[in-house]
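All remarks here apply to the structure that follows.
One protein chain omitted, others in place.
All chains are identified by letter, namely A and B, in their written order; residue positions are counted from 1 within each chain.
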Amino acid sequence: MAEIYLKKLAHSYLPNPQKPEDYALKEIDQVWEDGKAYALLGSSGCGKSTLLNIISGLITPSQGEVLFDGKDVSHLPTEQRQIAQVFQFPVVYDTMTVYDNLAFPLRNRKQDEASIKARVTEIAEMLELSADLKKKARGLTADAKQKISLGRGLVRQDVAAILFDEPLTVIDPHLKWLLRMQLKALHQRLNRTMIYVTHDQTEALTFADQVVVMYDGYVVQMGTPQQLFEQPEHTFVGYFIGSPGMNLLPVQVDGNTAHLNGQSIPLNTHYAPQQGAKLELGIRPEFTQLSPSPTANSLPVTIKRIEDIGRHKIVRADYQGQEVNILVPEDQPVSTDYHYLNLDPKHIHLYANGRRLKRESAA
Amino acid sequence: MNKTWNNKAWWMVLPVVLLVAFSAVIPLMTVVNYSVQDTFGNNQFFWAGLQWFEEIVNSERFHDALARQFLFSGLILLIEIPLGIFIAMNMPTRGWALSVCLVLMSLPLLIPWNVVGTIWQIFGRVDIGLLGATAAKLGIDYNYTRDIGDAWFTVVIMDVWHWTSLVALLCYAGLQSIPQAYYQAARIDGASKWAIFRYIQLPKMRGVLLIAVLLRFMDSFMIYTEPFVVTGGGPGNATTFLSIDLVKMAIGQFDLGPAAAFSLVYFLIILLLSWIFYTVMTNLDKQGR
Partner (left out) sequence: MSTKQTTKSSRITRQGVVMTLYLIFLLLPIYWLLNMSLKTNEEILSTFSLWPHDLTFQNYMTIFTDPSWYSGYINSITYVLINTVISITVALPAAYAFSRYRFLGDKHLFFWLLTNRMAPPAVFALPFFQLYSSVGLFDTHIGVALAHCLFNVPLAVWILEGFMSGVPKEIDETAYIDGYSFGRFFTRIFMPLIASGIGVTAFFCFMFSWVELLLARTLTSVAAKPIAATMTRTVSASGMDWGVLAAAGILTIIPGALVIWFVRNYIAKGFALGRV
């Protein structure tokens, strides 16, 4: 087990990177704490696999260091890093039994059979694989195979971190949930550092203590699921997390008032003027309200569609050509006659060129 | 894949059936016809029953040729399969070196078989061949036209030269199909090179190895042209394999009846052995499941 320090880390696949665009992974400097579950979230091509491969040792970073508990491992090969990995497609040794699969990493490290047996039995119990121990690995279902690959990481006591590279890709939908819950429970029980790469926000938010959101090679935010929801540091986080994502409206800002095509919206705090930056107002659909008659500072909107998705309704509305989504609890009445939209000032964020502006307290 | 039941598909296979039947069934019937008759020339034939079959199956000549055939096929399988795997594992995986290897390795496969024979006939000659002359210079008594051991050595090494690349290329294709994740996982698990070979590469090559063993077994069991050109079946009958013996009998001595019976027994042996190979290997495969 270990703390992972990504020290001034960046990577480019080009031999002589010049511009920021040349880097698949832009410089980051972060400490990942021991025993926590991290999720690396982002759409494909955002650099999350690059980061994972740097941690696992498949890629040597072009600058910076990776430190496990203060020890520089940047140039160590995978096998000397004390990590385990579960891949996108199940990797099992087809010709071996489940037992032999689980015992394999220990046998390779020349442990005695008695302790191997104890350890394998324990892990198999934990993963609910005990009944299959004598079966050949090849005949098993995809989810059982993924459990075996996870088990091969768990049997070793020296593992610093377990890496998951989109491990649920080939699992049937109804089993995904179950397996994710098992993983979560395992993590709570074992307290191993786990790093989970995915492009599925539900997976990331349910699994991880800390979600690392990546976009275009940048780590745009690292935080708890709640932080990602309440204070998205980047418009990408806003719109990628949550369904529907955050509403983003182009605005001009003057002190503590935002101007939206002539309509002013009061802001909770004062913002410093931003020269030449593209300003956007962001608010989650959860923090908006519709009403049938105008109230102070409400925006006139036209309702295009109401989708009932069970626990709440999604209202798709139009404000001067901009789509705005509103989340309405199930028990609240709503109809196409509701024409006025209120934004909760507490949950309004301002973004300049995609990045959230810090509030200037008082002025 | 679930296939739909459709008897109209017969129309699509019909051309193949007709074409192959023309070249297979009619000649085979001719062979069967000869095998149960006797002739004194002049195209007069008599019913001979199973006489020729009894004669062939009990003849020492057939037994000897069969034994030589088994020895030959066994030897070349024992050499070519492990060697082919070994070569495949040492092939480069990309770049110009790969292209060079692929092209040069395929070269022997596309040389007409009698030219293969000619190449080795020349190569092994003591007077003008590199191999023979070098052996002579080193003081080794090597002469494939006189010494039985030397003749066998030449024929076997020729076949290894000719066909190992086929095995290697098949295995190479099998190795290429292994996803990189398997090797990564093995490294993480601390597997030795031998363990990687034994538990990842060999199981993944099973399918292509089945093809390789079957093809090499069938083709080596039918071998005719190459050893015939090099040794002519000699010295004596030392390298007279089944096909060579059959042609000697049918065309050299024009013993049509026995030759036809020989043909059928020979064909049945190949079918039977191929079937056994196939069943055993696919069963091994299933046991692994």
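To be clear about the criterion, a residue touches a chain if its C-beta (ideal position, glycine included) is under 8 Å from a C-beta of that chain, and two chains touch if they have at least 3 such contacts.
Note that the structure is a prediction, hence the values are computed from the model and not measured.
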Consider the whole complex, including the chain that is not shown, and state which of B:186, B:208 or B:238 touches that chain.
-> B:208
Determine which one of B:104, B:140 or B:276 touches the chain that has been left out.
-> B:104
Option from B:36, B:56 or B:169 whose C-beta touches the chain left out | B:169
Quickly run down the residues of subunit B that touch the omitted chain.
-> 1, 3-10, 12-13, 15-17, 19-20, 22-24, 26-28, 30-31, 86-87, 90-92, 97, 99, 101-115, 118-120, 122-123, 127-131, 133, 161, 165-166, 169-170, 172-174, 176-177, 180, 207-208, 211, 218, 221-222, 224-225, 242-244, 246-247, 250-251, 256, 259, 263-264, 266-267, 270-271, 274
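As a working rule, only the chains that are shown with their structure count from here on.
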Using CA atom averages as chain centres, what separation in Å is found between subunit A and subunit B?
-> 57
Within the complex, which stretch of subunit B touches subunit A?
-> 179, 181-182, 184-185, 187-192, 195, 199-200, 203, 288-289
Any idea which subunit A residues touch subunit B in the complex?
-> 56, 58, 77-79, 83-85, 87-89, 91, 93-96, 104-105, 108-109, 136, 138-139, 149, 152-153
